[in-house]
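A single protein chain has been removed from this complex, and every other one stays in its place.
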Amino acid sequence: MGERRTFVFGQKTAEELEAEAGLPTEPMRVNMGPSHPAMHGTVRMVLTLDGERIRESDIELGFIHRCFEKEAEYATYTQIFPYTDRLNYVSPMLNNVGFALAVERLLGIDKEIPERAQYIRVIVGEMARIADHLTCLGASAMELGAFTPFLWFLKAREWLYTLLEEVSGARLTHSYVRVGGVVADLPTDFSEKLGARLIDIARVLNEGEGLIKDLRIFRDRMEGVGVLSAADAIAYGWSGPCLRSTGVDYDVRKDHPYLVYDRLEFDVPVGTRGDNYDRFLVRMYEMRQSLRILRQALDQIPPGPILVPDYAVTLPPKAEVYNSIEGMIAHFKLIMDGIRVPPGEVYSTTEAANGELGFYIVADGTGRPYKCHVRAPSFAILTSLTKQIDGALLSDLIPTFGMVNYIAGETER
Amino acid sequence: MSQRILDRMKERFPDAVGDTHAQHGNETAFVARERIVEVLAFLRDDPELEMNYPSDLTCVDLLGLGDGLGELQREQQGAPQDDKPRFEVVYHLYSVTKKHRVRIKCRVPEDDPTIASVAHLYPSWNWFEREVWDMYGIRFVGHPDLRRIFLYEQFVGHPLRKDYPKEKRQPLIRREGMV
Partner (left out) sequence: MLMIFLLGALKWLGLIMVFVMPVASLLTWAERRQSAMMQDRLGPNRANIGSVRIWGILHFVADAVKMLFKEDFVPAKAHKTLFRLAPVLAFAPVLIAFAIIPFGPTIHVDHLFKVLDPYSAPSGGERLQIFTAEFGMLFYFAIASIANYGTTLAGWASYNKWALLGGLRASSQMMAYEVTMGLAVLGMFLVTGTLEPGAMVDWQGPNPLHWGITVQPLAFLLFFTAAIAETKRAPFDIPEGEPEVIGYFLEYSGLGFGTFFLAEFVEIVFVGALMTTVFFGGYHIPGLYQNGFYFGDWFFELPHVVVAVLQVHAFIFKVIFFCWFQLLIRWTLPRFRPDQLIHLGWKKILPMSLANVMITAAVLLWLGL
């Protein structure tokens, strides 16, 4: 926001007139959150307001700090998966995949994951990405008063969650991915069901977009608000749709392909102005690209095993556990000691719904990580929020904060 | 691929850059604690490297790493003291333009857990440094606003240090200065 001066008839500004009239004014400090309708999860902002304009802001985190990193040091690698579910609780599958890839790199088996498992990971990951974007855009629209697209988007998200529930058994906290593959194969008619849903979702996207994309009020609220330049966005460690909205085409899936993303055809939409409206559009187009990826993945997915047949990493089949001593011992060791990961360290990045999700794991040769650090995309993005909102109106905070897509789970861990 | 970065760093700072190695596709360089700002500024501004993207900043508590003890034993016996610097501050840098990544490590001793802040180079790390201060008690000298980020100011200790017991509980103290 540029410098704004209010000119009254004549030559004097409002401030000068106020000073002459002897009306002393002082900025008002208000406490936004931790329980406030616009503070997703809980975050507290202390705002110093001059009228409706934000002069200063201070963001306070930690209300949902759940000691993820401390807990992870005391859990086996497999036991960490449920914790990763709760990082970005809107798209848990992407966190599952990210963590599994990091551990597999430490084990040196990242090239040996069966193809079918890789495709399954892409499919569930992209479904989670669509769900995440739908939630973000819907919730932001709702906060601007457009309630209807929110519920349409949530309806579409629920279709995806239902399918993911069929796959993993849980609607939200899937814990579906394992080191070395995925825990279970897709249900038999999954491909047809998802194929049908993809068409429905595309329709819902068109409807929702048609309702708000070109709406004058919506555009006025979003355009030119929360602008950050590309250079600033990089310096503030932005990633994902937010970084791409400023025109930087950094997408881990394209730049450092993992899984089978190099075999799938998709585009990376980028914005031009770096404002909230661009962030909205980038997310909108990304969902279409995800639909495209899903269609291709459903076509290409080969039959085959879904786990690495290495019983030092994955559980042996039950028949073997019950009938052979080797299977029994492998099962026992894996459950009691966890996967023995050779000493080493790795920083593995994947493209989560909000951007670069990094897992920095230090292994010391035991079944539990010595250190497991998560580089949460929305934590980095939130660092610039103060810069974006200082000087803006209180109402501008809402779309800006909404488009950051602050997820308390991964930010505060 | 990124070996080039390590070579260039060594060439430019022969005395500041110590060991380098590559593991699991991550190139790592150890940098002297006193020179970290200089090295990171060079990495950011060098036109050949352009490590302009602050990926991640964290810290590792090396207390008892590699002594062959399990977590439980460490907790019961207490960790052996040695003269190795206890903390490692780990910087992950990336280049959005050149698409390469490097890991910089700085050893920080236990008796003087301070390191120069790089928040002015990479504004994103303002908060990451606050997190490391919060969790490990590494003091970042020159940080504009070094407060705890997740925990409250009255919290005693730094919970991600290996000698902070996992089961330890502290009373939640009502914070002052609520508006």
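Think of it as A and B in the order they're written, each chain with its own count starting at 1.
As a working rule, contacts are C-beta pairs under 8 Å (C-beta built on N, C-alpha and C of every residue); 3 or more make two chains touch, one makes a residue touch a chain.
Everything numeric here is computed off the predicted structure, so don't read it as measured data.
Undergrad: Determine which one of A:Ala146, A:Val260 or A:Ile301 touches the chain that has been left out.
TA: For the chain that is not drawn, the touching residue is A:Ala146.
Undergrad: Looking at the whole complex, which of A:Tyr77, A:Phe99, A:Tyr176 or A:Phe218 touches the chain that is not displayed?
TA: The single option touching the absent chain is A:Phe218.
Undergrad: Who touches the missing chain here, A:Met28, A:Ala312 or A:Ile329?
TA: Checking each option in A:Met28, A:Ala312 or A:Ile329, the one touching the absent chain turns out to be A:Met28.
Undergrad: If the missing chain were put back, which residues of subunit A would it touch?
TA: Looking at subunit A, the ones touching the missing chain are residues 28, 30, 36-38, 49, 52, 141-148, 151-152, 155, 211-212, 215, 217-218, 220-221, 393-398.
By definition in this document, only the chains that are shown with their structure count from here on.
Undergrad: What whole-number Å value describes the gap between the mean CA coordinates of subunit A and subunit B?
TA: Centre-to-centre distance between subunit A and subunit B: 24 Å.
Undergrad: Mind pulling up the subunit B residues that touch subunit A in the complex?
TA: 23-26, 28, 52-56, 58, 60-61, 65-66, 70-71, 90, 92, 96, 99, 101, 103, 122-128, 135, 148-152, 159-160, 166, 178-179
Undergrad: For the complex, which residues does subunit A have touching subunit B?
TA: Checking each residue of subunit A against subunit B gives 29-31, 46, 61-62, 65, 67, 69-71, 73-74, 105-106, 108, 234-237, 248, 250, 255-256, 343-347, 349, 356, 358, 360, 362, 364, 366, 368, 370-371, 373, 375, 379-380, 382-384, 387, 412-413.
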